[in-house]
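Of the protein chains in this complex, all but one are displayed in their positions.
Up next is chain A:
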Amino acid sequence: MALDTRTDRRPSFTGLLWHSTVGKKTAMAVSGIVMLLYLVVHMLGNLKIFFGAADFDAYAAWLRTIGEPFLHHEWFLWIARVVLLAAVLTHAVAAYQLSRRDIAARPMKYSHKRHRASYATRTMRWGGVILGLFLVWHILDLTTLTVNPRAASGHPYANVVATFSTWYGNVVYIVAMLALGLHIRHGFWSAAQTLGANRPGRDRVLKTTANLLALLLTVGFVSVPVAVMTGLVS
């Protein structure tokens, strides 16, 4: 009997990942963690609003100068935007493709229904859609200023106060940040599972970290609209 020889070309690492459910989930975990790290920094930066308009606006101006003189004005910001856009697209496309597949794999539902998974776990898909829509609105509101009631370019403090002086501004942000908290509560631990980083001895620490991160981000982000509503920031 002749043994066959493997002469086929080896598939590339990224190709192998993107064409399997396990690998695509890895892409989601990595892109999710990139966004999560960004959000921690973003949330901490937002808290500068509590030091007043001069501080906050100066901080926003400084963001544009990071890396100078090696980088040109605003280049760092554009690099960050490109990385984040790639992360959002990878995450959303993988989520869409995997979800379609998951739904097709259970074409017939059980007639005896029951819920056992936690609320955060069950709402990853719709929560993700809410976050995606929020991202669009958020950029139109505070980056391009298209829908901002004040729209004063170079004065982010005034724009933020204007957003949170409308009822819909507050509702949109607070709902989105609650969705974010839930998404991270399941997502952070889930990413550790996907990346093979979890172990029996680490499970509790990872779940607690997920809850703390979720709480920290939600409270930190929501503190800004609450401060404007209560007049602490005006």
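Here, a residue touches a chain if its C-beta (ideal position, glycine included) is under 8 Å from a C-beta of that chain, and two chains touch if they have at least 3 such contacts; residues count from 1.
Keep in mind that, in the parts below, contacts and distances are computed from a predicted model.
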item: Hidden subunit of the complex - UniProt protein name among "NADH-quinone oxidoreductase subunit D", "Succinate dehydrogenase/fumarate reductase iron-sulfur subunit", "Amino acid/amide ABC transporter membrane protein 2 (HAAT family)" or "FAD/NAD(P)-binding protein"; value: "Succinate dehydrogenase/fumarate reductase iron-sulfur subunit"
item: Those residues of chain A which, in the complete complex, touch the missing chain; value: 6, 10, 13, 16-17, 20-26, 98, 101-114, 116-117, 121, 124, 186, 189-190, 193-200
